[in-house]
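In what follows, a structure is listed as structure tokens, so that the remarks can point back to it.
A single protein chain has been omitted; all remaining protein chains appear in their positions.
By written order: A and B. Residues from 1 in each chain.
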Amino acid sequence: MRNPYLPYPVRIDAISVETEDKNLKTFKFVFLNPADEQKFAYKAGQFAELSVAGKGEIPIGIASSPTEKGFAMFTVNKVGLVSSFLHSMKVGDVMGLRGPMGNWYPWERMEGKNVVIIGGGFAFTTLRSSIIYMLHPDNRKKFKDIHVIYGARTPGMLLYREELADWERRDDIHMHITVDGTSDPNWKYNVGFVPAITEKKAPPAGNDTYAIVCGPPIMIKFTQPVLDKLGYPHDKIIMSLENRMKCGIGMCGRCNIGKEFVCKDGPVFTLEQLNQTPREY
Amino acid sequence: MLSYTEKIREIAGRLLASGAVDMVIGFRQGTIPMMNEPHFAKTPAEAAKLMWDSHCGINLANYLTDRKERIGIVAKGCDSRNIVTHIIENKIKREQLVVIGVPCRGMVDKRKIAMKCPGEITEVIENETGLTAKGNGFSQAFEKKDVLQHNCSLCIHRNPVIHDEMVAPPVEEQKDVDRYADVRAVEAMNPEQRWKYFEDLLSPCVRCHACRNACPLCYCPTCFVDESRPQWVGKGQDASDVRTFHFLRAYHCAGRCTDCGACERACPVGINMRVFTKKLEKDCLDLFGWEAGLSPEVRPPLDVYRPNDPNDFIK
Partner (left out) sequence: MKTIKIEKSQWASGLEKASKAFRLIGPVKEKEFHSFKPLTNGAQPDLTCLNTRLSPKSLVYPQSEVMFNYSLDEGREDHHQMKEAAKDYSPKAVIGIRPCDAKAFALVRMNFDTPDYQDPYWLRAYESTTWVGLGCTSPCSSCFCTSAGCGPYHEEGLDVLLADAGDHYLAKILTEKGATFIDAAGWKAAAPKDADKALAAMRAAAEAKITSFVQTDRLKALPNNDLYSASFWEDVSFACINCGTCTYSCPTCWCFDIQDETRGTSGVRMKNWDSCMYPLFTLHGTGHNPRGTKLHRVRQRFMHKLKYFVDKYDKGIQCVGCGRCVRLCPVNIDIRRVCNMMNGFAASGEACAIE
């Protein structure tokens, strides 16, 4: 019986500061035992528990794409006990990784369809994983049009800015980057809240179009009516939830909402499923 | 005490009908022998469910903390002292309350009765001075004074210290009560004996925190045992953690505890943790001449500095 609580030992290979307020850092982990990387094989949309001995574990969405080999990448917000300690760790430090956990964005169902990705703030991590996955030469032809609407409070708060700029230059993906506001005269992209930009730029709804929405509760609250207005059916709106988790494997009961465990039956749910579930997230 | 039920219902019904309060907090009949459930009535019809007997030991002041409504609250002596403490500590405003005072001759300890019965008790019938516990093949009568909760047997504030209405005339207070015999017994132990005594006392603790939650004084938004940055106390059953929880909680209640006994009543494994709070209550009385919750006009000793405060413990 494999012990699902036992983390794979990993070493921090690189740390970069993502945002201007320094509250978000991206960590690249390398497995101490190379065979563990195979065992950790994941799909875009899943998460893992980052385990720090002596402090605890935190569930974080996997930001790297399964097409990127040799490492696993996570972007962590400094918010509590474990994340603050993680922010103080250095390259070379040893910690643990447990996973992959949860379900993933419904890649099989979205084959042959248009995909609209709507992300806000630092919830963009698994969306990065998704975009890199879809843009990979092996995968790009599986999907029709790809639109990305991504916003943050200010330019300095956007994640993965270099990659965003790279994607912007490509012609096989439509990027709609936006900020709530900026005083930068050289800002070339949109200014406006994500729901507003969604209303302006999202492609029309249809049986061939899926929307993946991932962001803070406030963004979701205002984006959903926009998608309703545009006619997106609820079983084609894919959402990724956050909740307080501990075991990540559907046993400790903490993330339970209705009859689902967010860590195991989710974190990806369609809006249709969420409408049947109490709003306790 | 049984006639109190009629009076409580009458007062509650009147207060609700006239709109003097938004809700009345009292007890309604429980579903198993010797238990009652705290209940709030918002209409005169609901007020008709309120009742009172010798199994109303839970401290209703616990339900007042930070509420914003106008509340009629049924309060016996100890409850009323906790209401005073709540007022002093800004957890409720005096103007919000209509205190329905209940002069109390003590609550019954169901554990004491259960221990004296040969089997499961299926019915308890109360009269003015005693109760009869019935079960399969037995029926035993008890004098109330023989089966009181320990704190009730030592009570010297049976009558509410504040009230807007009273359900009955005041009862006589007990005189010449030695409240601290059990504390002195522990004080007389040497450190090894005391260590063993505390170890035995706390060994069944499962860290459910029913004692803390039943206590009206424990209202910190995040209790010290739940803090994580930094984490002061472990969450398991390590004996040091268990002792830390109980000792520190007693200290946080020092000078505020009214010995209502709700903590012991709530404990699912029967720990008599009042031994800690009684010690601190005795210290407050000896050092500062202080009894908690007697008047909303007087600030507690740990709140004020007086030049003649005892300070021989400062070395």
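Assume a residue touches a chain if its C-beta (ideal position, glycine included) is under 8 Å from a C-beta of that chain, and two chains touch if they have at least 3 such contacts.
Keep in mind it's a predicted model, so treat the numbers as computed, not measured.
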Checklist entry - So which of B:G30, B:P44 or B:P296 would be touching the chain we can't see? => result B:G30
Checklist entry - Hey, which of B:A48, B:A210 or B:L294 is the one touching the hidden chain? => result B:A210
Checklist entry - Since one chain has been left out of the picture, which residues of chain A touch it in the full complex? => result 1-7, 9, 32, 51, 53-58, 77, 79-80, 83, 93-96, 217, 242-244, 246-247, 249-254, 256-259, 264, 276-281
Checklist entry - Which chain B residues touch the hidden chain? => result 30-32, 35-40, 58, 62-63, 111, 114-115, 120, 122, 136, 204, 206-210, 212-214, 222, 226, 234-238, 262, 265-266, 268-270
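In this section, only the chains that are shown with their structure count from here on.
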Item to check | Chain centre separation (chain A, chain B; CA means) in Å | outcome: 50
Item to check | Footprint of chain A on chain B - complex, ascending | outcome: 228-229, 231
Checklist entry - Any idea which chain A residues touch chain B in the complex? => result 80-81, 84
